[in-house]
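One structure is given here, and the rest of the page talks about it.
The complex is shown incomplete by one protein chain, all other protein chains being positioned as in the whole.
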């Protein structure tokens, strides 16, 4: 996996500024996961969003243009080796068919959109060990018949 | 992908009985996704859970033993072809690195457990089209140093 | 690639009856490609559609139930070896990036839905050799920001 | 996937000039998808076409030679990760066999040519959401017997 | 690689009858390679051809129908392990680009058709060891511009 | 696929000189396909051949040494994406087993050598469209028993 | 496999200093395997640990920042080719299922954590040839039901 | 992964008898992991060991012969999907290179044998959660020079 | 890897007869490795050899025909998992390029034939542990120029 150069530049600036993704969320009015996706060039920003981001990171405007382009998406290798990312692959391997069964039963034949889609990450404090909460919300798209 | 024979039997009985996963959730006191996972042989039931499930489906006890065994998990092909399941693979391809960045920032170096883990699926009614909501909650496991 | 047994049964019955997909299109009021997709268990029929299809093919109702189930979709090997199907893979290899560029320019960042989607096949008569015309129409789904 | 350097240069010039593919279509008298394919080095231009293109983009003639060469074609990874391009792969996975069945029935044993082939992309305005229309037209090539 | 059952039946009958492919060539008036392709279900026979073949092999007409169907083509694994077949893969690996260069120079941008195509195998007697001669002839298809 | 740098240099010089492979065939007294293979570093030239080639292309002698080295052969990806080269892969997928059957019948158990091997490409003029003729000739090597 | 540049720098400094991993274990108070993991950028050091390590190796502090970052983990190719590393892959291929059986019997359904995990390597002197002893200790994580 | 039939028979008998691997360890005088390996047909038993095992499981002697055969070893898919087994693959991905570095430093150039090799699994009781302890011991094999 | 049924039958008969491959070598006058290859259907026997083999194993003549057929060769998975066979793959990975360099230097550009080829296995007794000696002898085939 090769991280785009612009991503490395933006992350370094973010570190230097001491800004968290949550800080950026407040500045840009966009969710921190979406902002991270824009920084990793998996989402395209509007010109205004790109300018706000670049300004917040204390960089000059030369990065704006690339951040507004529509990227070729998909960063990972076929099977991810990083343990954190692999767990999401494992969840799909283990719970994919059960999820398919439950979603079809609730909604009929179709899919959860990964485009009309949001993803939030929250920290659940727990005395037995904090928990990562991931909330995905995607529009249900029923299969069209024709 | 070959669906285990017992899964096919249980799903057929469930259909004949006209029971939804939500109905089974009420009967067993376990989440419908976990029940689907047990039926797909991705989770192991206790003897009591297996008996309740088999009884609810109107089947004889011969299925109990297999349901309590610890399965070899992971059903899918390396890259899933079913569009519903593929979308979760795509989410990992597109949002995997951004999620990694946000989780590390909130929690430090470590992962979200896929074992001490729950997964819920809800239907969000929406006039612009209902939405599938997937809520994952996994214990954060920090990397041990030694 | 293993063709489902029900597909083989339905295709054999269709051949015995001497019915073309176009004939079935007239009987069911659904497009012939969609009907072929239902027969190959890549689309799920309503109970009424399944009954009409089974009846048209002179088969008993035992096939109706399976035709209405929501299938695990995706028939092919990773890279198809059949020359007719491979050509569509080749088109994606050669024209995929150009199509991406043109679609993004016309619509912005997003995708053509493969779910809210129709596909027609027509025969264009041409003295230099007839042509296959494939018309795809999919709803444009813009990437949601959140 | 590595985009050829010349492609990046031409796309940057196109952006600077504020020209759309549709504008280039009018200037060159070739379809915008074909022009995009030439820019991505998936199609070879004649010297005249290359000169027109380079001139329209305000570049010097040094690019003409490369644009007229016969490229090694095929840009993508085996299974594309970009969601827009993946959807065309998914269409082949789900509808490949049904399309094969319908094409064979209409034309006999053979294939749709991907060489004697055209591809158009149109925007269908629709109050429920605009639609992407892709029209492929390829000569039917019957299998020769010998 | 799984050889179709019908192929095994036809080859066994051919062996019992003591017929060579060359004998079949004389009986059917089709090239022996094409006949072998039909037997391996890589080419579809007309009803008349199928009848002639089945009759020549002393089999009843029950095989005719399957021989006339349009097969899903492509028998081999991605990289063939059989040494005889592998050599053709190796030829493509080693001489593929040189052939591409020479064909383009002689014909322009396009391909040799594998559909409007014939393939002959001859034995060249040679005191230093007989030689296998393979003659392929495919229509040149120039890339269409549009 | 990465084309060796020397190949790019030689092809550029060949283009500048306006020499075809057929011209080089006359100058070197070697077949044009073999010369293309030497240029693509899939075959090793003798010092004399290398000098003749380099001289014909108007280059200095610095290229001679590399052209005489025994290369690591095999240029392509596992499954080629370039349509012209893919067709030869497809031919092996579709006609591989039939060719094996015919060659074994004519020669016994063994293979066609890809080393004691020649390959010619000819243009067959045809009013219905010119044809590419590829003639391979390889020594038959019978399996040794010991 | 590409070894990160920082790893190469640190290993070279370690060699120049004549320090073994065991020496570093004494200096840092961390196990030598963990230190090696930190050097290969598979584990993240605290700022203090990074400083100690850099100082011990006689390098300036410019390396501290990178050593504290949370790395994208996983160095190897899918199937390792290095014989030493391959043997661990082979152990998993041969003894994976037996280990699964024994662990499940001792602990129930769940896994050995690879995160709350330590790994030690010891030299067992043995007159018939010294032995490598690898001791892994990972927290057992039982599958949560919900 | 297909579990050999004999394995399924032996495991079922073991379950019926209510015997644990630890019980078998006491009866056979072999480590439980080795016994599990023999049952999964990854290790070959002597005739005496096979008889003891079969007798302990209350089965007739018909299984003895197969248990003494030298098996084709290696059960798993290339990348294991079962979470318990995957963790050992992940350990190799993350800690493979660090282990290589430490082993080379302690022993020189060579490998840990996976043949002259033992593997023990122990349960470490721990108030914060029991731990799985895996102890591997393999003879160090130095690379021979010749 | 699926072992052909005939192989299993022949090996069982060989075991019942208490015959070693060395015994068969004496009876047939062919090397034991070649005989093993014939039994595994990787080499084709003459009718006489097949009869001798079948008779030696005490089987009826029904196996003769299959043993004389020219098999589709190549048994293993892409990367072998069996440790004994894997070592030969490892040898190729580690010593392949060095062998290529030495062979080219001794013989020029070409290959060692795997067809005009013999392979012997001998036991070298050695007080430090017996050694497996594998002797391959293949005709050198120089690359033909044309």
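Chains here go by letter, A, B, C, D, E, F, G, H and I, matching the order in which they are written, and residues are numbered from 1 within each.
Simple rule for what comes next: a residue touches a chain if its C-beta (ideal position, glycine included) is under 8 Å from a C-beta of that chain, and two chains touch if they have at least 3 such contacts.
As the structure is a computational prediction, the values presented were derived from the model and not from experiment.
Colleague: What residues on subunit E make contact with the chain left out of this view?
Modeller: 79, 81, 83, 86, 90, 93-94
Colleague: Could you please point out the subunit F residues that touch the chain left off the display?
Modeller: The missing chain touches subunit F at positions 72-76, 78, 114-115.
Colleague: List the subunit G residues touching the unshown chain?
Modeller: Touch set of subunit G with respect to the missing chain: 1, 79-83.
Assume only the chains that are shown with their structure count from here on.
Colleague: Which chains make contact with subunit C and with subunit H at once?
Modeller: The common neighbours are A, B.
Colleague: If I superpose the C-alpha trace of subunit B onto subunit C, what rotation angle comes out, expressed in steps of 5 degrees from 0 to 180?
Modeller: Fitting subunit B to subunit C on C-alpha atoms yields 70 degrees.
Colleague: What is the distance, in whole Å, between the centres of subunit C and subunit G, each centre taken as the mean of its C-alpha atoms?
Modeller: That pair's centroid distance is 50 Å.
Colleague: Let me have the rounded angstrom distance from the C-alpha centre of subunit D over to the C-alpha centre of subunit G, please.
Modeller: 48
Colleague: Counting only residues that touch at least 2 other chains, which ones in subunit G make the list?
Modeller: Only 72-76, 78-79, 83, 90, 93-94, 97, 100, 104, 110-111, 113-117, 119, 141 qualify.
Colleague: What chain-chain pairs meet the touch criterion?
Modeller: Contacting pairs: A-B, A-C, A-D, A-G, A-H, B-C, B-D, B-G, B-H, C-D, C-E, C-F, D-E, D-F, E-F, E-I, F-I, G-H, G-I, H-I.
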